[in-house]
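With one protein chain held back, the other chains of the complex are shown just where they sit.
Residue numbering begins at 1 within each chain, and the chains themselves are lettered A, B and C in the order written.
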Amino acid sequence: MKLTLHTAPEVPLEAEVIGPTSLNGLTEAEVSALTVHHGNRKEALGEFFTVTGKMNGRLELEGDLSFVKLLGKGMSGGQMIIDGNVSGHLGVGMSGGRIVVNGNAQDWVGEDMKGGSIIIKGNAGHMVGCVVRGAEVGMQGGEIIVHGNCKNEAGGGLRRGLIAIGGNSGDFTGLNMLAGSIFVLGEMGIRTGAGMKRGSIVSMKPAQMLPTFSYSCTYQPIFLRFYLNYLRELGLVIDDAWLTGSYQRWCGDSIELNKGEILLYHS
Amino acid sequence: MSSTLRIVNGKVYDPANDIDGQVRDVCILDGKIVDSVPEDAPTIDAHGMVVMPGGVDIHCHIAGSKVNLARKFQPEDHRYDPHPGTEYTRSGSGGVVPSTFATGYRYATMGYTTAMEAAVPPLSARHVLEELEDTPIIDKGYYVLMGNNSMLHQLLEKGRMEEFREAVAWWVKATKAYTIKLVNPGADEMWKGKKNANITALDQKIHAFDLTPRKVIKALIDVANDLGLPHPAHIHCNNLGHSGNYETTLETMRTAEGRRVHITHIQFHSYGGEVGKNPVSAARAISDFVNDNPNISADVGQVMFGKSVSMTADAPLAWMLRHVKERKWINADTECESGCGIIPFEYQQHVYTHTLQWAIGLELFLMAKDPWRMVLSTDHPNGGSFLNYPRLIRLLMDRDFRNQEATRVNQKAIGKTSLPDLTREYSMQEIAIVTRAGPARLLGLKNKGHLGVGADADITIYDEMDNKEEMFNAARFVIKDGHLFIKNHEFCADHSGRIFHIAPEYDKSIENEIRSFFDDYYSVQFDNYPVSDTHVHNTEVIANIPVT
Amino acid sequence: MTETMILVPMRTTKQGTTLNAGKLKDAYKETTSTAEIKQEDMDRLGLKKGDRVRLRVGTHAVVVSCIPRKIKVTDNSSGLIFMPYGPTTSALMVDGDTAGTGMPASKHLVVEIEGPLAPEEDDG
Partner (left out) sequence: MDKNTATEKNTTIIKNATCTFCGCVCDDMELTVDLDEKCIIKSKNACVLGKAWFSEHSVDESRPVALIDGKEASLEDAIEEAAQILVNARFPIIYGLSDTTSEAQRQAVAMADYLSANIDSTSSVCHGPTGMGLQGVGEPTTTLGEVKNRADMVVYWGCNPTDCHPRLSTHFTVMPKGMYIPNGRKDRTVINVDIRSTSTTNIADLFVQLKPGSDYELLSALRSISRGRRLNPSIEEQTGVPMATIEDVAHRLMSCNYGILFFGMGLTMTRGRHYNTGALHLLAADLNEHTHFVVKPARGHGNVTGADTVMSWQTGYPFGVNFNRGYPRHEPGEFTTTDILVRGEADAACIIASDPIANFARPAIEHLKKIPVISFDPKPTPTSQIARVALTTACYGINVPGTVYRMDDIPIPLRPAFESPFPSDLDILKPLTERIRELKAH
């Protein structure tokens, strides 16, 4: 099935009904009649999107969706391919399936994510796969791959799963992380791993470490090869030198358990 | 404008008037229960339903500065439980500490029409009153914290008992409170002044004062009785949550020397064992004492499994819980008056202590000989949300359900209690006592908790069902002050409810002394402290009881 | 001459009192368009008290007057410009990104300072 934006929303459009799981089994007419929230008004999905084709587990979206929030909420399977930019809360609470965005996404990609994968070909906003405000436990499984850059707080409170950023990340990458893995192939902002208890953050560029992190050694971690080869398969550009290179290992945050690690490519 | 209503064909449970399930009419005129109404009055056919007075919660934390801090710092709790508005009602957010509107509507949905906020420092009286005004449908009031008041401590250590009594009366009146509340008396001075220490015994010296908790407790129990407050001193004993604390609880009850006193969330104060080690149940000892002493009343403070928030004026308690698991924590000191601690918590079935607490609460219910004096509470949200009441009622009424639940919990803990041997099942009438008639009588609210002529027409009508949790979860009809506002489970009107307070008389000359204390030690002006009569609307003064 | 410095908008007593008098009045406009710069920075830039300077962030610029900071306690804050909050500092808050907080990074603006300006040079 394909949804093509024919009328741009004037104010934010909350369209959590749009996702391969929630549209499964519905006809074009039924999908067009679904309710979306245009600011404080309820309107029919068909007021904004042209719906074509049958739902067979694969949903395509086309258009500038930079005012459209909550796409793919709670999806548990299937595929959603988006040609265009999207607004916030993409794939919130998803437990399975795959979202590909050929464009940029705004804040809160993969909030409360439990499984499945999200691939952003462009850039992502703040709080990629980050724990919601006030809670301790963030993303609990799945993968988020951002080919471009992301902003602050990527992987905050991460419990399980993989977040990979092809470009740069902002401040507080892996903040209060509990476990899991974060890869940033470009540069990270400041205060990486602040408050982290366990887990691994890997970057290919030098980074400023907080004073509560301490240098432990430089070594060649074998497990990184598997990860990096996997990221290469997903389409991220991986330098061969990274596969066999040495990495500085920093551990912290010493205010917490001091069992987290940050690996920085050295040579 | 007169409004009439007749409820027919329902099974009426009105323990205060010895009506136990008889089918009879209930008539309403202008917000009150009356003998009869004209033949053509509108009727509600309650066939197959149970008619009871509206529920009365004697102890919960639903409004005021600490409740609001607990709301403010838990967005993660509200976000998954929004409370949409309707044509008639405001929206809000739920979770363990709901917004004021959601609190009122959710209580009402369960058939509760009165609830008392249990602990507010006098300095934030205006705040709690404003929140209570924004808590719809239900009637409400609040208890003012007096057990750690520096000025009162000073009067007491000098033995100036008359001035002490006048000062207490001034404070209660100035803050429009409903009664005197004590929380871990004497502990705040240790907490704030002695680097986070705590009180551990009734005869321990309170830091910086020539005074002991026992003297504070005795004096405030006496003042409440001497002033004839409709509800006596409401006491959260020392040593809450500590193994072996039941002895402190017994000592506190003995301190009353036969005078009226209410011990709140007594479950949390019924632990045997040694300090610092695992607790065991001391429900039998506590229950025996309460059973034998008619001057004592209590609410249980049942623990229910799941999410809770420890939210208390007992700051050292929250600090202790922070060491159980390091998580976000609030402490809030109020000058010269109180402490406060807040910490999110979760009671888990597999944990020894949590199971033990759950079982002790049930033991206390099932061992109580006089349900009028051992009433229902979860110390919302400390033992669990008030939304757990229907489930708690089922645990009390349905032995099979209780036994089945007991198989899911920590068996080592259950083995140390007498719960498996307690076969009692609460009757519908006893439920009406512990959720309505009992708390209303303990509060001295003569027009609440019963359906006799002259009572407030606060009435709940439930579908009679085998599953008591489902039955008490959502009343089919709820009537408040004679107005129907829940009809077939849906809101059909809104209502603002009243704020109850007391206004004891006092000798005006005490004001000079308090004023001078304020000038030295408070950060607000004495003249700006008392709450004016126009500050909130819909207030009602409840008269003192004659002192004999 | 031109140099990159950090502009820190702040509050002052004068900003507070003139705000009460009215935001459309000259006293408020004047105090919220006066940059305080450390004497050594002013010397290096060739600035005198009351000189006009241009502060630029990207394509946006404002012209303000400058005065030396009064410092009683030893202070190593060279490279910093302090100016009371107001429409002038807001005009240099070009980046509205709040990093998921609602709060733009308004106390740490990297600006290009140019001056002293000739009297006839105006805004922009």
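What we mean here is this: a residue touches a chain if its C-beta (ideal position, glycine included) is under 8 Å from a C-beta of that chain, and two chains touch if they have at least 3 such contacts.
Here the structure is a predicted model, which is why all the values come from computation and not from measurement.
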Partner chains on view for the chain not depicted: A, B, C
Sole contact to the chain not displayed, among B:R6, B:R71 or B:K173: B:R71
Touch criterion as defined above, residue of B:F289, B:W329, B:Y352 or B:F401 at the omitted chain: B:W329
Hidden partner chain, touching residue among B:A208, B:A285 or B:C492: B:A208
Sole contact to the chain not displayed, among B:R106, B:K192, B:K215 or B:K416: B:K192
Residue, one of B:H59, B:H83 or B:H262, that touches the chain absent here: B:H83
Absent chain, residues of subunit C that touch it: 6, 8, 10-13, 16-18, 20-24, 60, 69, 71-77, 80, 82, 85-87, 90-108
Interface residues of subunit B (partner: the chain not displayed): 63, 65, 67-69, 71-76, 78-79, 82-85, 90-93, 95, 97-102, 123-127, 130-131, 134, 150, 191-193, 195-196, 208, 319, 328-336, 342-343, 520-525, 527-528, 532, 535
For subunit A, residues in touch with the removed chain: 10-12, 14, 37-41, 67, 88, 107-108, 126-127, 133-134, 171-172, 175, 190-191, 194, 208-214, 254-255, 258
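By definition in this document, only the chains that are shown with their structure count from here on.
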Chain centre separation in whole Å, for subunit C relative to subunit B (CA means): 56
Separation of mean Cα positions, subunit C and subunit A [Å, integer]: 39
Distance from subunit B to subunit A - Cα centre to Cα centre, in angstrom: 46
Where subunit C touches two or more other chains at once, by residue number: none
Sites on subunit A at which at least two other chains make contact: none
Touching residues (chain side subunit B, partner subunit A) in the complex: 73-77, 79, 327-328
Residue numbers on subunit A that touch subunit B, as the complex places them: 132-136
Residues of subunit A touching subunit C in the complex: 107-108, 126-127, 151-153, 170-171
